[in-house]
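The complex appears here without one of its protein chains, the remainder shown in place.
The first chain written gets the first letter, and so on, giving A, B and C; residue counts start at 1 in each chain.
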Amino acid sequence: MLIRLGYDIRFEIGQPVPMVTLLSVHPSRRYDLKEPDRVIAEPAVGQVEYTDSFGNICTRILAPSGTLRLTNSTIVEDSGLPDPVNPSAREVPVENLPTETLRFLMASRFCEVDLISPLAVELFGDLPRGWGRVKAICDWVHSKVTFSYPHARPTRTALDVFTERVGVCRDFQHLAITFCRCLNIPARYATGYLGDIGVPLSDSPMDFSAWFEVFLDDRWWTFDARHNAPRIGRVLIATGLDATDVAISTSFGVAKLAHFEVVTNEFG
Amino acid sequence: MLIRLGYDIRFEIGQPVPMVTLLSVHPSRRYDLKEPDRVIAEPAVGQVEYTDSFGNICTRILAPSGTLRLTNSTIVEDSGLPDPVNPSAREVPVENLPTETLRFLMASRFCEVDLISPLAVELFGDLPRGWGRVKAICDWVHSKVTFSYPHARPTRTALDVFTERVGVCRDFQHLAITFCRCLNIPARYATGYLGDIGVPLSDSPMDFSAWFEVFLDDRWWTFDARHNAPRIGRVLIATGLDATDVAISTSFGVAKLAHFEVVTNEFG
Amino acid sequence: MLIRLGYDIRFEIGQPVPMVTLLSVHPSRRYDLKEPDRVIAEPAVGQVEYTDSFGNICTRILAPSGTLRLTNSTIVEDSGLPDPVNPSAREVPVENLPTETLRFLMASRFCEVDLISPLAVELFGDLPRGWGRVKAICDWVHSKVTFSYPHARPTRTALDVFTERVGVCRDFQHLAITFCRCLNIPARYATGYLGDIGVPLSDSPMDFSAWFEVFLDDRWWTFDARHNAPRIGRVLIATGLDATDVAISTSFGVAKLAHFEVVTNEFG
Partner (left out) sequence: MLIRLGYDIRFEIGQPVPMVTLLSVHPSRRYDLKEPDRVIAEPAVGQVEYTDSFGNICTRILAPSGTLRLTNSTIVEDSGLPDPVNPSAREVPVENLPTETLRFLMASRFCEVDLISPLAVELFGDLPRGWGRVKAICDWVHSKVTFSYPHARPTRTALDVFTERVGVCRDFQHLAITFCRCLNIPARYATGYLGDIGVPLSDSPMDFSAWFEVFLDDRWWTFDARHNAPRIGRVLIATGLDATDVAISTSFGVAKLAHFEVVTNEFG
């Protein structure tokens, strides 16, 4: 399956402002790209690409005054298969975890592992370990939290999600990630494209999506506490500890978002 | 100057528990070591050393049931000079910052950059940029927060420090770090040895110490919002976003701290 | 001046749910009422009126399944004068405060006096005491916080307002009230009608409004950190420690708000 991806994002900028964007398809998908994947800026600005400590491709720019438009359109080849499901995948004892997974057990800005651990143990501590326990976490979050765009809030932490019971996709994932980490299951935040492929068309405007990945057996698996069902056509952009690490754009100054459009759909 | 370093830490452990310790002198000081620097565990347990994403040396062990004792004693050569002071050091515009410093502008578990930014701008936004502004931050934190061991609390964030105005060394640094990041000055948490060298002997038992580092001009500089004066004989163990990343030991299960002793003093 | 007041509020109710409403004009205005002021419920339900510990008129009902409509329309006579301004009004030393004002110095759900006191002292502690200090608090809150209906959030506390810098009228008042209490100035939350009288018509739908009252000299004075200008035609419904005490309706069970309309304008 071929998936057409793209975005059209515009900022209104007063004073020149440095920005870091994470808008490139993740290196793990680089061989699936059928067209170049490069941020097109109007006006043209100098771009510096670098790889952060998580392996994501970041682009630094100094956004000039005026309107800055960032667009892209590319095509990615996809298996067309839904997220793999493996109920027999096992949790790995911490002492056997690969070293590079250990950081995904720690607390982070939006995932207060220290505050939520007793709760996580009470809710999920007695469940059989493995895939089913992660699924139980997703089920819990999915059933207890109500999705609501108007209730989006950039400062909402996992504990806030637990008390407020409302949020957008990032909030669902933050709470589920935190529960996993509390149980010593490495979990990382993921952001990328997810179109309405194989599901009824949503009536919301397309947006980037958040999901999360969990380390079981010997690899990372995709989970999504918001949709809570295997989906077709996720195209990963970035992973990190939480939303802090993988914001589509981080502005070190004032940049007003004036237009935001994401495209991702089956192609041809 | 030679500095004798060491520790004697004991845990009481019921069930075997995986641990990660950060007890090795930082690689940046490796050529200053005059004796081996290696965690000695009693009973002997398998140790795996690795370097985390910040460049710190971490040691993984699976602590067995019973008493686990971790000790070390080594000697490090030190300049004997106090922390360098450079009032003419300049802040670097974000667009010119080295890529590897950018992560130290972000929010983390104990440093809520997003929540504290307006406050930081109000307090320090109008000050001349550079060393003096960081010093003003340290002065503010040092004068507004009261040091108190009994008020130590592992969940206290920078915002909590701001409201509660009490804490231990990590709390001072968390608030100062957060203020710096809010102003787009890269700041990272540091932990290591700091003895009473060149200062009156403290009447508290020796402990590991926290300070922080700020990127100005083209390098990292040491600041310490708790002591707020240049000190002699800091020996770095680790740096990270905040205390989460550089805990002396992180236990993935129950490990009761039964004894804790740190030694660091001028030698010979 | 005569002011027409009224509301039309509808709830959709599954299971019968007990409710307390504060929809009656405050007893201090009872002699200004030119028409009866009584909650009309459709369907008719038993109503019990009582006065709470703040002196507000509360109405208890057991809302039946189905649609519950609460309406009213009354006329109140008003001086037509804007909120009184008295720059020479003085703060009263705590030891001289009337006993009944002391409760309005305390922390409450949305006003964390304990957490915000150091900040309040830093911002306003050195200002001359009296009316001007309260005005300075209102100016500060008014200029630092951005009004935004979409950012309404029922759990936002004064500290949240301070960090998030966004909110609706209740949020402005909560932060200002907390600052006042931190400085030992009694301050209480007020809710009532406030139409667009003497000011340009707002393009938002009419709502109940929040303001606050401060005790100076020997009486309570009206302040409003949101509008921050004297207004004509406030008609008080209730006062309390914070929004918790004076919610228009508090449901002890699920009651879905289906329609909400408030009327208040100059009459005849």
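The definition used in the following text is that a residue touches a chain if its C-beta (ideal position, glycine included) is under 8 Å from a C-beta of that chain, and two chains touch if they have at least 3 such contacts.
Keep in mind the model is a prediction, meaning the values are calculated, not measured.
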item: Option touching the unshown chain, where C:Asp32, C:Asp52, C:Asp196 or C:Asp217 are the choices; value: C:Asp52
item: Option touching the unshown chain, where B:Asn72, B:Ser108, B:Thr163 or B:Asn184 are the choices; value: B:Thr163
item: Options A:Ile75, A:Ile116 or A:Leu175, residue touching the unrepresented chain; value: A:Ile116
item: Footprint left on chain B by the chain that the document does not show; value: 150-151, 153, 155, 163-164
item: Residue ranges of chain A at the interface with the undisplayed chain; value: 112, 115-116, 118-119, 122, 144, 159, 162-165
item: For chain C, residues in touch with the removed chain; value: 18, 20, 48, 50, 52-53, 60, 62, 93-95, 99, 102-103, 105-109, 111-112, 114-115, 154-155, 184, 244-245, 250, 252-253
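Note that in this section only the chains that are shown with their structure count from here on.
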item: Intercentroid distance (Cα basis), chain B paired with chain A, Å; value: 30
item: Inter-chain centre distance, chain B versus chain C - centres from mean C-alpha coordinates, in Å; value: 47
item: Junction residues of chain A - those touching two or more other chains; value: 155
